[in-house]
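Okay, handing you the structure first.
Heads up, one of the protein chains got dropped from this complex, but the rest are sitting where they should.
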Amino acid sequence: MSTHGYESGRLNLPFVGIATFAKRRYIEDWTEIEADIAILGAPFDFGTQWRAGARFGPRAVREASTLFAFGHAGAYDHEDDCTYLPGSVRMIDMGDADIVHTDTVTSHANIEVGVRAALAAGALPVVIGGDHSVNIPCINAFDDQGDIHILQIDAHLDFVDERHGVRFGHGNPMRRAAEKPYVTGLTQVGIRNVSSTAKEGYDDARAMGADILSVRQARALGPTALAERLPAGARVYVTLDIDAFCPSIAPGTGTPSHGGFLYYDVLELLQQVARRHEIVGIDLVEVSPDHDPSGSTAILAAQVLLNFLGFIFHARGFR
Amino acid sequence: MSTHGYESGRLNLPFVGIATFAKRRYIEDWTEIEADIAILGAPFDFGTQWRAGARFGPRAVREASTLFAFGHAGAYDHEDDCTYLPGSVRMIDMGDADIVHTDTVTSHANIEVGVRAALAAGALPVVIGGDHSVNIPCINAFDDQGDIHILQIDAHLDFVDERHGVRFGHGNPMRRAAEKPYVTGLTQVGIRNVSSTAKEGYDDARAMGADILSVRQARALGPTALAERLPAGARVYVTLDIDAFCPSIAPGTGTPSHGGFLYYDVLELLQQVARRHEIVGIDLVEVSPDHDPSGSTAILAAQVLLNFLGFIFHARGFR
Amino acid sequence: MSTHGYESGRLNLPFVGIATFAKRRYIEDWTEIEADIAILGAPFDFGTQWRAGARFGPRAVREASTLFAFGHAGAYDHEDDCTYLPGSVRMIDMGDADIVHTDTVTSHANIEVGVRAALAAGALPVVIGGDHSVNIPCINAFDDQGDIHILQIDAHLDFVDERHGVRFGHGNPMRRAAEKPYVTGLTQVGIRNVSSTAKEGYDDARAMGADILSVRQARALGPTALAERLPAGARVYVTLDIDAFCPSIAPGTGTPSHGGFLYYDVLELLQQVARRHEIVGIDLVEVSPDHDPSGSTAILAAQVLLNFLGFIFHARGFR
Amino acid sequence: MSTHGYESGRLNLPFVGIATFAKRRYIEDWTEIEADIAILGAPFDFGTQWRAGARFGPRAVREASTLFAFGHAGAYDHEDDCTYLPGSVRMIDMGDADIVHTDTVTSHANIEVGVRAALAAGALPVVIGGDHSVNIPCINAFDDQGDIHILQIDAHLDFVDERHGVRFGHGNPMRRAAEKPYVTGLTQVGIRNVSSTAKEGYDDARAMGADILSVRQARALGPTALAERLPAGARVYVTLDIDAFCPSIAPGTGTPSHGGFLYYDVLELLQQVARRHEIVGIDLVEVSPDHDPSGSTAILAAQVLLNFLGFIFHARGFR
Amino acid sequence: MSTHGYESGRLNLPFVGIATFAKRRYIEDWTEIEADIAILGAPFDFGTQWRAGARFGPRAVREASTLFAFGHAGAYDHEDDCTYLPGSVRMIDMGDADIVHTDTVTSHANIEVGVRAALAAGALPVVIGGDHSVNIPCINAFDDQGDIHILQIDAHLDFVDERHGVRFGHGNPMRRAAEKPYVTGLTQVGIRNVSSTAKEGYDDARAMGADILSVRQARALGPTALAERLPAGARVYVTLDIDAFCPSIAPGTGTPSHGGFLYYDVLELLQQVARRHEIVGIDLVEVSPDHDPSGSTAILAAQVLLNFLGFIFHARGFR
Partner (left out) sequence: MSTHGYESGRLNLPFVGIATFAKRRYIEDWTEIEADIAILGAPFDFGTQWRAGARFGPRAVREASTLFAFGHAGAYDHEDDCTYLPGSVRMIDMGDADIVHTDTVTSHANIEVGVRAALAAGALPVVIGGDHSVNIPCINAFDDQGDIHILQIDAHLDFVDERHGVRFGHGNPMRRAAEKPYVTGLTQVGIRNVSSTAKEGYDDARAMGADILSVRQARALGPTALAERLPAGARVYVTLDIDAFCPSIAPGTGTPSHGGFLYYDVLELLQQVARRHEIVGIDLVEVSPDHDPSGSTAILAAQVLLNFLGFIFHARGFR
């Protein structure tokens, strides 16, 4: 018995332990959140038009995040010579919003309740989808939070108004967002190839305040110039569809689209935006783990999220 | 050029050609069906409570069926010394019912339209799901077809009335069926383990005319005695959930349940029922091909369907 | 907002929420356990001789267990006409023992600490491996618990004394157990085919009190006669290696062995043993989820464990 | 019934319906082709030297193409501000050439018959392999079509004359093509790493009119300069081996070769070539879907093909 | 350095070392074989009618066999209380016959050369396919070995004479064998479901001396009665198509067929036959490892082969 390891604390290797996000505490009662960051799973995928499976996104991203869970010492980045997410940043896992099969309206409403709870607690809400339609209740929850600008990183414009009665599927969220009075504009980056949005959608988007950039256009600008296209002083909500990335690193998604971003394309954009803007909310959607047996997609999602959170709170002075 | 093979017709190996069901003709215009058997895909899976993916069931079963597509010569079975599905049996593929994401009601209605079209043409409707909720519009379509008895082969009772407002998910179809005046009874075979149906569901089912048998109970009876439990003279609709089978041969499904049927358990039951009863409709549901990289599940579905159709039309005198 | 579902509680579908075992509460502080059942993960796999990967067994079994998590209402089984695991049975998840890479001795010691904590709290310890060597610290922890009899369900005898200095690998646990003064005997069921145990191992096992039965021998006896071979009145510890099962339902394991048990072979044995004996501890080992992309193996493990726990507490009067 | 969706036409989501190429009409009788584009599957893979499996390429590419099947409205590309493949472009699916196992000569002859049928109908033949040897009968079919220049995009030179009697394997097609009097030259792009072509093959190729460029050489030139290396005014046949691409986006192929092209490398080359030259025929080969469980490779093939067809017919004035 | 393990020989765990069959010595020069058993790989799969991939069968079965490679001590079986394959049984691995892509005739001839070499050395030839057509050259090689009886264990009759010119595909071998004057008869076990053999094939087979039994018929007889159907005193060649087994344990094969044998069905038959008859040759075919990510199929093949070889040499007095 004298050889066990608990005297000096746990080694806590990544593969050990309950898979909450970054192995942080699970807070079941949403009235008791005391945190700077609140993670909420939104395992809804009835809004997909090709492969479903994003309902297992939250669990997969949580498990992948344990690979990067280094406890209260924070994470040292030698390129930036900086330790991100020190122990002073309080992060908790709210678990998942309740999803009701066959019922889009109720499921979305339940997600909205969770985001409101995070906001009420003064925490940054970080929602892990689920398909991109879960962005709709997220944005709904900001109706009492002041004006926001949306930065969408995605392969698809998602600006369909209505087709066959569908207004809350994963092709509609940016249209729904643009309709909100408190959404002052959108920057839509990574948009490429044909999709469910026709030419009219693009025209409408631009008319409603969207700045649309393809992967090639974004690369030609570079991350700094790209970040500078967002309005100065805007409070920014970031919605990141994992299919913005190249299928080479994100095959586990519902509607893969070749020609997407590589890792540093997005990471450097997020770092620049975090330096310039207050980030008020985040969702990361469309991780479908069953379509990527290597696990790379969920690891990408976790790695991007944790680095982005590090950038945000570094900018807020947590160092 | 003299060496090509078309002078003597095509060899038409299984891996060659467009993947319609059994490589039969696709009839896009449902008012023009002239067939004994009409195959309809119902790629709907928003009714699932664990893994989605059954929306790709129709395509996967069609592709698997090409392994058993032997053209107009029929299929010889040496055990029965019999050639099933001779050229005189006319079978066509209707393609899929139109599915609308996020909208259960419209999707179900579209499936119902397809089944009604098959029935109007005098064809035996064979619906490939999709999750088990697609049985609901199938049964709806029989409202002008006279009394039917339902033979359900499944791991789960699917007899939930309503939970959180859900009445049309994949846990509800047998309850919905039992409510129909023209459904005179149910024989539910293979039911095992815990599921979303609580004790009250079993009590309700029995009260509404259900005969419930587990895998072990069914095996103890044997296929003949089992078939004899169906009311004599009943016109039978068969709904086959692939999770009735053991996950060893049907891992590609949404809610696998160990302890299921092996191949001959079900085949022999279907053969006995086909001998004794008029089969008026069939659905086979819950094949989720992305969860079975070996392809065994879809092959099982195709193999069972084609053999069952052989038995039915053999009983009708096509030999 | 009026449409969300929380007014009536959560629907809590299986795919929703943090993946603790059966979605039960996680107790991080092992001095605060108040439970009838305490689940402990033991993600150690350096003891394997073929494929590693069982370190992800605990997380995979936990996630699979959520498919069978039906809350406080318990689970109704229509064959037994009985509701198992009613709300009065208190079950908690202890998380995982701390594992130290390259260090077998410390890792095992940490597992032992966890089992002792469960026993100290009066809870039934249920350990999810990890490879079969994790049984060694489990049995060590019973040194102050009185005499026990071990029921091993496994393909392999695991009775190697020492080879090349190895005494704590996954081929050694039953030898280590048999050496304990408080282990009064072993019943080893499912043993088949060649393995790392040579003839001398079998001779030694029998000399040290083992009753060894193959799959075919066990089936010939049937579950009742098999259960009756355990000494009357013995307090029984059950160690279940998932490779006892046929690779058809448990391909996700380190050293698969064809010719194994099917589901009811084991379930009925466990039910009979639970009726006749006090069960004092359980481990279930060798689930390697990365070797089974269908997920069937982890589902089997969760399904067997939850049913077995239901039988045990039914026998203890929880109904 | 009033809620079904057919009154306003079908929504026709990508996952719905029979998997012909881009969901276009299947024309079984090759004497009745009336189309601008005719798709032919050539599921032959006996010519492979490493992994087989390309026989399932045509079905996989067809299914993937349904993700990009947007009907008669065409596909809007916001970068080019252009709608490609408007309804006025007539495209049909011929199904597959008949393949005879063990018989390379007959199988190839049957492919040749199909290409001749497309050409006879005045359609652009687009052949989906199958291994690269299917290019041999494709080029054979052009013997009455006037001079052509071949643009090969590939990792391998495929210029072996004969080894152990093999002249029609997947290492031989460019040699066979170069021997044709009506093939006036070859541009071979993407060639890299060691392969079954030895130094003599390269010398022979150059002597027979080949311009050979590696991935790095092609990138250094850029797509425009690269396209300008093709002879002005040449009528161009494009043969695209999916292994020209990096295994990161095309792992599902027989002989993967690292260091390949990324998506825009090839897309931009094809766009430049389509602007400058008449494209008279296309084959896309070596997609082996069973080696890519994520499906990315087939999606890449479909996405490249549909974009290339869009460029070609845009250049022909269909806008 | 004093701690390394080589002083006492190697532990030689299954996952360690070059993957020859059972880790036995590779003999490259086939004139130097001195062995009782000679393993030959025949990685030919151009004869398949559905999925290819059996070309990787020999390598996969070799790697799987290392799980059962226990060196010169032999393998103890507690059910039989017997040590099989003691060190006195000399087994070597010949490597693979040379395969020429696109060329069936030469590839088959090369296999024949290998089998003749094994026979010339007085060794039992054991050929690992490849598809079932590799049986054709195996049987050819017996033309100077006296009369043989063939025991085929298979899902399919493989008795097609000729279709579209094909006489040497995987649907033809039993017909080719039956034509040999030195093949005195065939026992064909496991035959089920529809296949590429039509009714005439069955009639021809019976006319040419075949005894055809389905899985159900074989099980009803039991292994002893089944073995007794082989002619007394016959020298038996065994050809085992892995698709004789249920896809639950053998999904990794070209043409899976549900309803197949489980492990002991075949093992007990082989044990009975080995007791009664001289076994003069073996082939095991149609393992396609890429279609079974769990590896179960190759493990099954290795496990059956090694047990069968144990039975054979036990019967020859090696104990």
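Each chain gets a letter, A, B, C, D and E, in the order it is written, and its residues are counted from 1.
The working rule: a contact is a pair of C-beta atoms (placed from the backbone, for glycine too) under 8 Å apart; a residue touches a chain by one contact, two chains touch by 3 or more.
Here the structure is a predicted model, which means the values were calculated and not measured.
Chemist: Indicate each shown chain that the hidden chain touches within the full complex.
Modeler: Touch partners of the hidden chain, whole complex considered, are A, C, D, E.
Chemist: Give the residue, chosen from C:S65, C:T83, C:T104 or C:N193, that touches the chain omitted from the document.
Modeler: Final answer for the missing-chain contact: C:T104.
Chemist: With the full complex in mind, choose from E:A38, E:V61 or E:V100 the residue touching the hidden chain.
Modeler: Missing-chain contact among the listed residues: E:V100.
Chemist: Looking beyond the chains shown, say which of C:G47, C:P223, C:G281 or C:G310 touches the absent one.
Modeler: Reading the full complex, the residue touching the unseen chain is C:G47.
Chemist: If the missing chain were put back, which residues of subunit A would it touch?
Modeler: Touching the chain left out of view, subunit A contributes residues 5, 8, 11, 13-15, 67-68, 70, 73, 75-79, 83-84, 246, 248-249, 262-264, 267, 293-296, 299-300, 303-304, 306-307.
Chemist: For review purposes, identify every residue of subunit D that touches the missing chain, sorted by number.
Modeler: Residues 49-51, 157, 163-166, 191-194, 196-199, 202, 212, 214, 216-217, 246-249, 251-252, 255-259, 291-293 of subunit D touch the chain absent from view.
Chemist: Applying the definition given at the start, please give the residues of subunit C touching the unseen chain.
Modeler: Touching the missing chain: residues 45-49, 51-53, 55-56, 100-104, 106, 133, 164-166, 168-170, 290-291.
One rule holds for everything that comes next: only the chains that are shown with their structure count from here on.
Chemist: Spelling it out: a chain qualifies if it touches subunit B and also touches subunit C; which chains qualify?
Modeler: A, E
Chemist: Quick check: how many Å separate the C-alpha centres of subunit A and subunit C?
Modeler: 38
Chemist: Subunit A to subunit E: how many Å between their CA centres?
Modeler: About 54 Å, centre to centre.
Chemist: What parts of subunit B, by residue number, touch at least two of the other chains?
Modeler: 5, 11, 13, 15, 49, 51, 55-56, 100-101, 106, 164-166, 246, 248-249, 291, 293
Chemist: Using the definition of touching given at the top, classify the network of chains in this structure as line, ring, star, complete or other.
Modeler: Chain contacts: none of line, ring, star or complete; other.
Chemist: Return all touching chain pairs.
Modeler: Applying the touch criterion to every chain pair yields A-B, A-C, A-D, B-C, B-D, B-E, C-E, D-E.
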